[in-house]
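Partial view: only certain chains, each at its native spot in the assembly.
Residue numbering begins at 1 within each chain, and the chains themselves are lettered A and B in the order written.
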Amino acid sequence: MEFELGQLADLIGGELTEPSQAGVKVSGVRSLDAAGPGDLAFLWDDKYLAAARTCKASAVIAREAPGGLTCIVVDDPQAAMLMLLGQVYEMRHPDLPPGVHATAFVSDEATLGEGVAVGPGAVIEAGATIGERTQVRGGAYVGHNVTIGADCQVHPNATILDHCWLGDRVTVWSGAVIGKDGFGFLQREGKNVRVPQVGNVIIEDDVEVGALSTVTRGAIENTIIHKGVVIDDHCHVAHNCEIGDHTVICGRTAMGGSVKVGKNVFLLQDAGISNDRTVGDGAVVGRCARVLEKDLAAGEQIALAAANYPPVTAMKIQLTLPELPNMRLRLKKLEKRVDELNKAEEQGRP
Amino acid sequence: MEFELGQLADLIGGELTEPSQAGVKVSGVRSLDAAGPGDLAFLWDDKYLAAARTCKASAVIAREAPGGLTCIVVDDPQAAMLMLLGQVYEMRHPDLPPGVHATAFVSDEATLGEGVAVGPGAVIEAGATIGERTQVRGGAYVGHNVTIGADCQVHPNATILDHCWLGDRVTVWSGAVIGKDGFGFLQREGKNVRVPQVGNVIIEDDVEVGALSTVTRGAIENTIIHKGVVIDDHCHVAHNCEIGDHTVICGRTAMGGSVKVGKNVFLLQDAGISNDRTVGDGAVVGRCARVLEKDLAAGEQIALAAANYPPVTAMKIQLTLPELPNMRLRLKKLEKRVDELNKAEEQGRP
């Protein structure tokens, strides 16, 4: 795709600082550092001003024009970027046309809202209700009595099992599984006996569930993902978890059963939270960090920064670590003895 | 769903302590702490007796009746709970009706036992054999020459690849992949050359494989999951692993190739076991713990309790850890020197 700078300025409601450049064509969007002629770049924070001054892009979309550059000046460059990328995205990933594909199966006992599209090979079982304009793409499975709101995207080969409830504008990516039974077993006579999981999964408006992520069914009460939560790929939300509004869950994060996570929390890449732990509003669990033994308070941040030891160092650390608690005691004892020696030495002085 | 207490007592073969309450209706099951009027709760261990005494449930199912509560007294409250929840579960998740759905594909060369149900869009390839009453749900894939026993549940969009063998009452959850080739490569001239994996996967009776979990095919010998093993979601059982009876494998646990795990082992959330390691019967690998350098003996327990350090502490620990082995040597040296000083000081005393 290709735009002329004049067109672009009109499109985003901005002002082109060099009207003579209105006919210049741009076809790419790059970072300030990487952009060259034919590219567009964005400056939305003054801390990138230095990078902007040496930027080789055909134009920079900015709040104010740094001298010597062709700019399109707008009030909110970030919003302009989101809008432009959104238009490119829509062209590249158009909605399926409304209607049920000939190779899909939609039960006679399912209810489809106006404008719903069901792709090739998709399945919608009896009792399911799909809201207006929702897209259920190829090979996706929507189980019995599932409720899905309006304007949702259920991507190819996603699985939503019986009874689950999803709000409006929810995105479920390929390979995700919603509503699998929680992992509840009792040990009876040395065997694992299944505890039937009769709870449900509730996913509120504007949630995104990543590829190959699971949200499992509650044991008795429901598992709940509140509005605006975004979940990356390979994440595991176990039975009876509850995740607060607008929380961000990055890739490969997992939690045990009955975890409560507050609002606007960040669980960074590969975070882990144990059964029954609570993470307060606005807390941050760092990359690879684990919330195991105690809860995390609102606003608290934890990190595990274990990193980059060469193998021999790592091996030595591993062998020494079990000595660490004892080393601490030995150090304390030694300090006491040196104090005494010091005193003796002072007394012994002439 | 709703029961009268009298009905319930009959259903589970128990005795209602307050016959006047026989007509009271309950519609939920909650924990002793959370239950209120209209709920049922369970007391199966005397350690919860205090919670039971203040419980607000309409009735408590218990072995003996704590004073002042409406109870249904049964010999085995846990069994009663499993039975009741099982009935609720069956109502919420009824079996598919026997037969092959119009949109499914079952090869003419496949063999289906009596009462088998094949859901919409499911595929059963040539040479596959499916035991009596087994449910292969919507979008599930059963490959060539696969054998599945009786009374199994293959959930929507599960994948069972060619030749795999599953016993009776096996559950395979959505997104699980059984029988992918093990990750065997040889490096030849700087390239990765595939070692063809000609082994198989054997899954014995009463095993459950969680959502988005893999059990990969053996290189030459088979990968074997023995009877009664339960595997949670996002788990990885690699080629040539063998897992003993009734072992419990919690979410996100992974193992390398040729791992041998004994009977009644617990691998807790996010455990990891390296290639070729052995874990003895009844061992416990704690949350986030790794069996890397040496085997785990029968009954042995390991844990990694790394947790909840604030970021600055974590960073400091990280920077200091490579000094730890040297600190140990310095400490030892210092102790020796202080010993000598002590001796000198004693000799120097008048």
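Throughout what follows, a residue touches a chain if its C-beta (ideal position, glycine included) is under 8 Å from a C-beta of that chain, and two chains touch if they have at least 3 such contacts.
From a predicted model like this one, the values you see are computed outputs, not experimental measurements.
Of the identical chains making up the complex, 2 are displayed, while the complete assembly in this file numbers 3 copies.
Convention: only the chains that are shown with their structure count from here on.
Centre-to-centre separation between chain A and chain B, using Cα means, comes to 25 Å.
Those residues of chain B whose C-beta lies close enough to touch chain A in the complex are 28-31, 78, 82, 85-86, 88-89, 92-93, 101-103, 119-121, 138-139, 155-157, 173-175, 206, 208, 210-212, 228-230, 232-234, 246, 248, 250-252, 264, 269-270, 287-288, 293, 305-311, 314-315, 317-318, 321-322, 324-325, 327-328, 331, 334-335, 338, 341-342, 345, 348. Against chain B, in their complex, chain A makes its touches with residues 103, 105, 121-123, 125, 139, 141, 143, 157, 159, 161-163, 175, 177, 180-181, 183, 185-186, 188, 190-198, 212, 214, 216, 220-221, 234, 236, 238, 254, 256, 272, 274-275, 286, 289-294, 296, 300-307, 309, 313, 316-321, 323-324, 327, 330-331, 334, 337-338, 341, 344-345, 348.
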